[in-house]
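All protein chains but one are shown in place.
Chain nomenclature is as follows: A and B, assigned in order of appearance, with residue numbering initiated at 1 for each chain independently.
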Amino acid sequence: MTRAAYRRAFNGVFVVLCSIATFIALSALVMILWTLLSKGLGGIDGMIFTHDQPAPGSPGGLRNAIVGSLIMCALGMAIALVIGILAGTWLAEYGAGTRYGHVVRFFNDVLISAPSILIGLFVYELLVAPFHGFSGYAGGVALAFLATPIVVRTTEDILTLQPSALREAGMALGASRAFVIRKIIWKSARTGLLTAGLLGFARISGETAPLLFTSLGNQFFNAKLTQPMASLPTTIFQFALSAYDDWQRLAWVGALLIAVAVLFINIVGRVLARETHRS
Amino acid sequence: MGAESLSLPRRPHYGSGMNTELASPRGAPPGHALGEILFRYACLGAATFLLAALGGVVISLFIGGLPAFRAFGFGFLTSTTWNPVNEVYGAAGPIVGTLITSFLSLLVALPLALGVSVFLVEFCPPRLSRPIAIAVELLAGIPSIVYGMWGLFVLAPWFAAHVQLPIAMNFAPDSFVGKIFSGTPNGANIFTASLILAIMILPYMAAVFRELFLTVPPQVREAAYGLGCTPFEVIKAVVIPYVRRGMIGVIMLGLGRALGETMAVTFIIGNSHGFPHGLFDSGSTIASTVANEFAEATSEMHTSALIALGFLLFVITFIVLAVARLLLREAKV
Partner (left out) sequence: MLKMFVVGVGVLAIATTAAAADISGAGATFPAPVYAKWAEAYKAQTGVGLNYQAIGSGGGIKQIKAKTVDFGASDKPLKPDELAAAGLYQFPTVVGGVVPVMNLPGIAPGQIKLSGQLLGDIFLGKITRWNAPEIAALNKGVNLPATPITVVHRSDGSGTSFLFTSYLAMKNSDWASKVGASDSVQWPTGLGGKGNDGVAAFVKQTVGAIGYVEYAYAKQNHSTYALMQNKAGKFVAPAAPAFAAAAGSANWLRSPGNYILLLDQPSPAAWPITGATFILVYRNQDNPDAGAQVLKFFEWGYNKGDGLAASLDYVPLPANVKTLLKKQWAHSVTAGGKPVYVAK
């Protein structure tokens, strides 16, 4: 076989392997979605968004859990995005190559692997025990702990790969570094930063363990961050492992809602960022 | 306007050497200087805050686990006894389970993630590219408890029926194959837990790989194609070296996720505290043990042993990441 033909054949094998990998990933998705849909779709009715979670045998919905999750995820993501993007920017721009930068990057990676339940315990010691009460604030902070390292890591990776020509052009035109970073680099890295945020959100939207010891959960509707607050993952956790059919049905509906929410935010985010994405 | 340089852009090295104290270039409005300083210190503050937060977590875990460390000493790391009634605890089982499941899941997920992202960037018809990318990221949005339940109710029985039973029936228990794959054929074991973990970390890695590949300037890739490279060679010789640092970061991300994942693993790993005897034997991980027992642990020593396990997980992560970094630094020419 000629060398060219060999290379082409090798490439052909490679294409097949990549396609198989994609196929495997998509089939896993399809199988899991199938389970979610078949068990969750049947349970969706008008009451899901208008009624709070019921006791077994009573009619109800998931309103308090949905609202609670939205509030706490919003709080968590707000904190995570602020701290995460700033810290990631520092790592990529100011601290790149410094020893301190190495240390921060390393410990950030360690934090990514922190089991969520331990983060929940830490926030419990910090924000629940001293104040003698569970609260939505504690839940939001615990979620922020989980999302921030992912945002930091991804932000740093994306910003580092922005072409230095952009920075040099900005500086050459007389802009300060902060201006260059904020108005040029961040802008050009917009989809990457969006991915960072989406990955962080995907991580925290389904987390149960850290919320158990911080926001506790609430059978009733509560939008006050100073009180225990319901959330979809904790409600799913409680309902899915129960013996009652109606509770289990609601659990699957909740799981489906989370997956749909992540998908929705994913699509919306990409559409919004499409204008500035450079091919 | 001249043609753009075709040299591979290198990472900017602003942090070392160059004088970066030119806060306000000549002729710029004076307000710039303050804004520059504020911004710089805001970023630094965020990074330091992160460090402090992690420090706080690790310290509080260490303090909480101290009673257990004092009581059992070094034996805590090597003993497989886990007896809440006699209050004797040993972490060897969960430690081994954590390491095996994480590495196995990375082994499975890495090639898959690479394959998916390469497919999306190079081979996929453009119109399909975005929907498939979104579909893969959707995997990341599925709550981990759903993975656990899916694993328990769907994967485990399938695995038991289609993989474990055929192996059990065709290989004698004492043979080499029989020994590696020994275990009760009900699908709840280290291997299936690793598979679930792999599916969980796959979307994170694939998503960021894809973003990284997309940052390669098209001119660079076109140049390679122009020289007659096949897509495989473009990937291997041009794209991957360009994004190498980022890829390492992604692998750390995936490994970190796998080490700490709780819910998905707890349902399907079989939860026995001893040393697993084979790949298809049940085991436990640190995260699953803490998740299982923390809520009900009443005695001081039990709670302390669980927190000590958590501290050990941080230590393990630390070591694994440090070693990985060292190895990769040497491999870089």
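Definition applied: a residue touches a chain if its C-beta (ideal position, glycine included) is under 8 Å from a C-beta of that chain, and two chains touch if they have at least 3 such contacts.
Everything quoted here is computed from the prediction, not taken from an experiment.
Per the touch definition above, the residue from A:A4, A:I20, A:L41 or A:A78 contacting the chain not shown is A:A78. The omitted chain makes contact with just one of the residues A:A114, A:V128, A:A202 or A:L257: A:V128. Within the complete assembly, B:L152 is the residue of B:A91, B:L152, B:V238 or B:L253 that touches the hidden chain. From the options A:M47, A:L166 or A:L225, the residue with contact to the unseen chain in the full assembly is A:L225.
Where chain B meets the omitted chain, the residues involved are 81-86, 152-153, 156-157, 160, 184, 186-188, 266-267, 270-273, 282, 284, 288, 291-298, 302.
The set of chain A residues touching the chain not shown comprises 54-58, 70-71, 74-75, 77-78, 81-82, 128-129, 132-134, 212-213, 216-225, 227-228, 234, 238, 240-245, 247.
Note that in this section only the chains that are shown with their structure count from here on.
Between the Cα centres of chain A and chain B there is a gap of 15 Å. Those residues of chain A that touch chain B in the complex are listed here as 7-8, 10-11, 14-15, 17-22, 24-26, 28-29, 31-33, 35-36, 82-84, 86-87, 89-91, 93-98, 101, 103-104, 106-119, 121-122, 125-126, 145, 148-150, 152-154, 156-158, 160-165, 167, 171, 174-179, 181-182, 191-192, 195, 198-199, 202-203, 205-209, 212, 232-233, 236-237, 240, 255, 258-259, 261-263, 266-267, 270, 279.
Chain B makes touch with chain A in their complex at residues 4, 9-16, 20, 23-25, 27-28, 32-33, 35-36, 38-40, 42-51, 53-54, 56-57, 60-61, 111-116, 118-120, 122-124, 130, 132, 134-147, 149-150, 153-154, 199, 202-204, 206-208, 211-212, 215, 217-218, 230-233, 235, 243, 245-246, 249-250, 252-253, 255-263, 286-287, 290-291, 294-295, 307, 310, 313-314, 317-318, 321-322, 325.
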